[in-house]
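Omission of a single protein chain aside, the complex is shown with its protein chains in their original locations.
Then we have chain A:
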Amino acid sequence: MQGAGPAICLGRDIDTDLIIAGRYLRTKDRSVWAEHVFEDLDPTLAGRIRGSVIVAGRNMGCGSSREQAVVALREAGVVAVVAESFARIFFRNAVNVGLPVVEASVACTDGSRVAFDLDSGWVEVDGMRYPARPLSEKMVAILRAGGLVPYWRSCR
């Protein structure tokens, strides 16, 4: 499974409150989350995030288990999230909603072209290749299906 896009670089310890603030949680309307994604971090991000790859530091997605955070990123059109390490629930959630996550330590600046291949386990930034921590077969299968719900349907 492959993908690519321009990088949006963020720091470390980005918590799920920063991805989508608690005040937007009481709805089932997913477009609301996409609209307000990263609002408390940088209010301009939501408007320019579509088609890009988020590149974060360590402990991406720490904090509350709110799945709305990964849904917001997916709905906002984020292609994948690359990070040095992920908070584990965020990581599981991302796989479950079909948002590719790549654990790798890369050097990058905003706008760098980032490409990744989940099967072979690598990520490239402006042509420079880095190894990525491999996912289990089941995780890749879930991602390829587009998330746990379509995966579940295809298995029954």
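Quick note on the criterion: a contact is a pair of C-beta atoms (placed from the backbone, for glycine too) under 8 Å apart; a residue touches a chain by one contact, two chains touch by 3 or more; residues count from 1.
What we mean here is this: contacts and distances are computed from a predicted model.
K.L.:
Which of "Thiolase domain-containing protein", "Sulfur carrier protein ThiS", "Mov34/MPN/PAD-1 family protein" or "3-isopropylmalate dehydratase large subunit" is the UniProt protein name of the chain not shown?
P.N.:
UniProt lists the chain left out of the view as "3-isopropylmalate dehydratase large subunit".
K.L.:
Of A:A7, A:I89 or A:L143, which one is in contact with the hidden chain?
P.N.:
Considering all chains, including the one not shown, the answer is A:I89.
K.L.:
Tell me which residue among A:A34, A:I49, A:C62 or A:V106 touches the hidden chain in the full complex.
P.N.:
A:C62
K.L.:
Using the document's contact rule, name the residues of chain A that touch the chain not shown here.
P.N.:
On the chain A side, contact with the omitted chain comes from 12-13, 15, 17-18, 21-23, 25-28, 40, 58-59, 62-68, 70, 85-89, 92-93, 96-97, 136, 138, 147-149, 152-153, 156.
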